[in-house]
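Note that one protein chain is taken out, while the other chains of the complex remain in position.
Which chain is which? They are A, B and C, in the order written, and residues in each are numbered from 1.
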Amino acid sequence: MNGNRFGRLFQVTTYGESHGDAMGVTVSGCPAGLELDEEDVQKELDRRKPGQSMITTSRGEPDAVVINSGTQDGYTTGTPIGMVIENKDARSGKYEPYVTAPRPSHGDFTYSAKFGTRNWGGGGRSSARETVNWVAAGAVAGKILEAEGVQVKAHVNQIGDIEAPPVTFEEMLEHTEENEVRCAHPETADRMRDRIDEYQTEGDSIGGSIYFETRGVPRGLGAPRFDSFSARLGQAMMSIPATTAFEFGLGREAREWTGKDRNEDWTFDEEGDPTPVGNKHGGIQGGITTGQPVFGEVTWHAPTSIPKEQTTVDWETGEEKDIQVVGRHDPVLPPRAVPVVEAMLNLTIVDFMLLGGHVNPDRMDGQVGEYDTDYHPRSPDNQ
Amino acid sequence: MNGNRFGRLFQVTTYGESHGDAMGVTVSGCPAGLELDEEDVQKELDRRKPGQSMITTSRGEPDAVVINSGTQDGYTTGTPIGMVIENKDARSGKYEPYVTAPRPSHGDFTYSAKFGTRNWGGGGRSSARETVNWVAAGAVAGKILEAEGVQVKAHVNQIGDIEAPPVTFEEMLEHTEENEVRCAHPETADRMRDRIDEYQTEGDSIGGSIYFETRGVPRGLGAPRFDSFSARLGQAMMSIPATTAFEFGLGREAREWTGKDRNEDWTFDEEGDPTPVGNKHGGIQGGITTGQPVFGEVTWHAPTSIPKEQTTVDWETGEEKDIQVVGRHDPVLPPRAVPVVEAMLNLTIVDFMLLGGHVNPDRMDGQVGEYDTDYHPRSPDNQ
Amino acid sequence: MNGNRFGRLFQVTTYGESHGDAMGVTVSGCPAGLELDEEDVQKELDRRKPGQSMITTSRGEPDAVVINSGTQDGYTTGTPIGMVIENKDARSGKYEPYVTAPRPSHGDFTYSAKFGTRNWGGGGRSSARETVNWVAAGAVAGKILEAEGVQVKAHVNQIGDIEAPPVTFEEMLEHTEENEVRCAHPETADRMRDRIDEYQTEGDSIGGSIYFETRGVPRGLGAPRFDSFSARLGQAMMSIPATTAFEFGLGREAREWTGKDRNEDWTFDEEGDPTPVGNKHGGIQGGITTGQPVFGEVTWHAPTSIPKEQTTVDWETGEEKDIQVVGRHDPVLPPRAVPVVEAMLNLTIVDFMLLGGHVNPDRMDGQVGEYDTDYHPRSPDNQ
Partner (left out) sequence: MNGNRFGRLFQVTTYGESHGDAMGVTVSGCPAGLELDEEDVQKELDRRKPGQSMITTSRGEPDAVVINSGTQDGYTTGTPIGMVIENKDARSGKYEPYVTAPRPSHGDFTYSAKFGTRNWGGGGRSSARETVNWVAAGAVAGKILEAEGVQVKAHVNQIGDIEAPPVTFEEMLEHTEENEVRCAHPETADRMRDRIDEYQTEGDSIGGSIYFETRGVPRGLGAPRFDSFSARLGQAMMSIPATTAFEFGLGREAREWTGKDRNEDWTFDEEGDPTPVGNKHGGIQGGITTGQPVFGEVTWHAPTSIPKEQTTVDWETGEEKDIQVVGRHDPVLPPRAVPVVEAMLNLTIVDFMLLGGHVNPDRMDGQVGEYDTDYHPRSPDNQ
């Protein structure tokens, strides 16, 4: 409704502006008994953190998370988890000339038009800094997926016109974090890196895309139609700043496939369950997961903050003026967006798993002072 | 949550299966005083209706809507609008052999896996027949948009490898409904028609896509990030059966654009408001509408019901068996999906307009027995 | 939001006006495999039906329910259940003089002030006829509770100044439906009946209250604080037309009790679980159910439709005028509200049970064409 909430049973609520005092996220609906400490969250934040390499903004944020509630003795208690990440390296001064003159292709004007005002330092609420909250919440969800044997991985599969060849899930796990572009195909990663350098040198920026894939997502997730797995995953991905396309399975290419070529016969898997003979369906049929890997792509447009001289208008003075967005900015978005995509996948999957009763409290570890978990309603022994 | 609800303030709730007794939809949150009768809804249902041409299923549904509540003397009263559309021409018999043997690439298995059962006649709840409810609700939303001067139009821009050249909004308005393919470029429509015939003759089906565009969507709609205009529109479009991709603005192509080429300077419009010099941003910046046309594309995979001989497995007998999906089916989905896309656009836009206070009760017409509308809280004279 | 939805996972959506064509209710989130036919719903509607006795309105509504979707071969399928109840005996004519002159203490003025119009026949949407939808939905929820061994019962414990002595749950089950007042204390029922006759003869009406109690509600329901069991039950009861008070446990009397007298020690129950030695807490501690019976009271003001001569004003003419509300009306509300209270209890409890994972799909019966329910995620064998 107000844009700062995601999830139905696993609920995430966020606040914070790029140059405000702190970012904050509340996670409610997390099952009790999950092992969780700040380090679990911090290691994901560190992956998203600015200043990791030459191709990311040099803003020096430690992004240190503090968990204010919801855990005890290292385990979740089932009550809301409140986390705060302070903003340490905000320098708003250089944004001042543009308070009433919107930066080209940013959200400056739309925020002002919507609210009659805006927090202008660093883009305020419209900044991708907001995603630090998502990664923090996604880290909690990721711990649940880990306990349930679900895996999620994303990598950068295209930057500008440089496209990586298809890679296996294992290659994604192995290579993605090895290079600063986060492309699981090392050779392509090098080429992407060089191309990004070129754009950066020219004072320009470039678009790109991310491919994601899962393992172990249970069948039966998704509530067609408005809450189909694909609809909610689409919402999740399109809520990431600067995204312009969401695809799953054959995606945009599906328009050129015939039914005969795309349809998949059924066979039995090793446990005797029906399973499609292929996965051109991308793990989702009729809006519900089949148990096959879910895969797809998300596209980002080029970062809009570029040092090129551009023109804007000042709505106070009524005059045109030149604008050059200096600041400290990323020349390309997907590399830092990889942990964000994974976080949104985590959040989407866990939310559906909770809705479908797929999270087993007995797989959560023991707790201090626990009331005998035999009595937990969802425990197999108590139904 | 359960998949049958859409919208926050303009709320749509649906029920119905392909071969059930009736489809039903409840619209709540519609402003009072809107002129509305069954004919307004019927004319949209007629556009989506099966049996319109050779390239659509021959199922003979009149799709006659009955409005059970929410209007009086031809005007809405602000209370829930209940609509029912009876199913008249359901023939479930031929589905019987496949109750425990899923049709290839349908939702049969996933529904059964999710619920432990399913309504199997005609695909039951997973059938695109559900969209009759959406078109009915969208017709109500469309009346509000009409009163507010907002226009929405979609047309089929690609079938298989046949792609229509770009068309203007005016061409879309003029030509889309002239041909059975619903492509606004008449010459391409002919080629598409021929190609569809070929596939149909071969017992095959084909994918395709729809381009949509708007006029008059007010600036300021969308609540970033999770409820950004693009995120909610993405959810809306990806909830349509058989969709595999959603794009807006440059969409998937954005990955190849540089910041310099994509960024748009600001200028003043004729009313003295800031406006971008172009619309490569697709009417949305920072997740919020700019006032420029919103445009994008949605992709459908080929219909999965094809008369080709395929293989499935029966989970009761544990045996493989041949399957040939006879029934009465569409060889391609986008032509009949055009009114569905328009309906989902209507619903998404109206919902955001209500959230943002953009619907003016004074633009709704007079009513019988009305309490002096001067007192309506949102009336300009009473704030 | 718009007032026609109740429940989070077990979701009820309603429409309909007193003199509209039909009432309608959609139930989504009902587990699959529940045995359900129209007769199950009809028998509850018959309990609420008008015209049952001298002390209820003589409006002759058959209240025949039709189930349009969501079941197959007598079992639910997990998809939305759409139900319609036609209005047959509406006579709007006599309301016409009061279209612009509100009846004393009805919702006529507030509806008109809110919407700038209203459906005036029979009170339109503000009529308690709406509760026919709730009873229909509550009947579905009641079937789940029956499968889970949860019992719910209500009876009229006070009419005017005539108060019934405390009765046992067994007496409630045995005697409530024996008399038209629905008071489980037969002797008091007689006195109530006589008193109601007196008021009715005088052209007057009278208030009253209902006591409710449960058996078998599992411990652990309720999500403090805003969704505590008491908060949501309070919302449920206060949404019933004409209610003015909600109490549970000691209710209003609690203000006069000391901590020493009210506090309850802990002991072990026969299964070795902690249990309070008494139930002055009304089955709820810290906003969560303890497993003890939940009990409480709800109060109704006197029906506002009385044949007494009263004064109103006409906002069109600006003049005062006399008004006498003839129609066919109940002289007292609680007797017919007993099934409504039970329905709202059913809906509240089932919703919380689903949220807490307390509904066991294995306790739902078999289905035609089911996919092996061993695979249901919530099944004890599959976690």
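Note that contacts are C-beta pairs under 8 Å (C-beta built on N, C-alpha and C of every residue); 3 or more make two chains touch, one makes a residue touch a chain.
Since the model is a prediction, treat every value here as computed from it, not as a measurement.
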Contact residue for the chain not shown (choose from A:Thr100, A:Gln151 or A:Thr311): A:Thr100
Residue in contact with the excluded chain [from C:Pro50, C:Gly107 or C:Gly121]: C:Gly107
Sole residue of A:Ala113, A:Met172, A:Ile206 or A:Ala302 that reaches the chain not shown, by the stated touch rule: A:Ala113
Chain A, residues in touch with the chain not shown (by the definition above): 1-5, 8-9, 11, 13-17, 20-24, 26, 28-29, 32-33, 66-70, 72, 75, 77-82, 84, 99-100, 109, 112-120, 124-125, 315, 361, 367-373, 375-376
Those residues of chain C which, in the complete complex, touch the missing chain: 1-6, 8, 101-102, 104-111, 113-114, 125-126, 130, 158-161, 199, 203-209, 219-228, 230-241, 243-252, 254-260, 262-268, 272-274, 276, 281-282, 285-291, 299-306, 308, 310-313, 315, 318, 320, 355-356
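FYI, only the chains that are shown with their structure count from here on.
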Which two chains share the largest set of C-beta contact pairs: A-B
Magnitude of the superposing rotation for chain B and chain C (Cα, nearest 5°): 180
Where chain A and chain B are represented by their mean Cα positions, the distance between them in whole Å: 27
Centre-to-centre distance between chain C and chain B (centres being mean Cα positions), rounded to whole Å: 37
Centroid distance [mean C-alpha coordinates] between chain C and chain A, Å: 43
Touching two or more other chains - residues of chain B: 1-5, 8, 109, 113-114, 125, 315
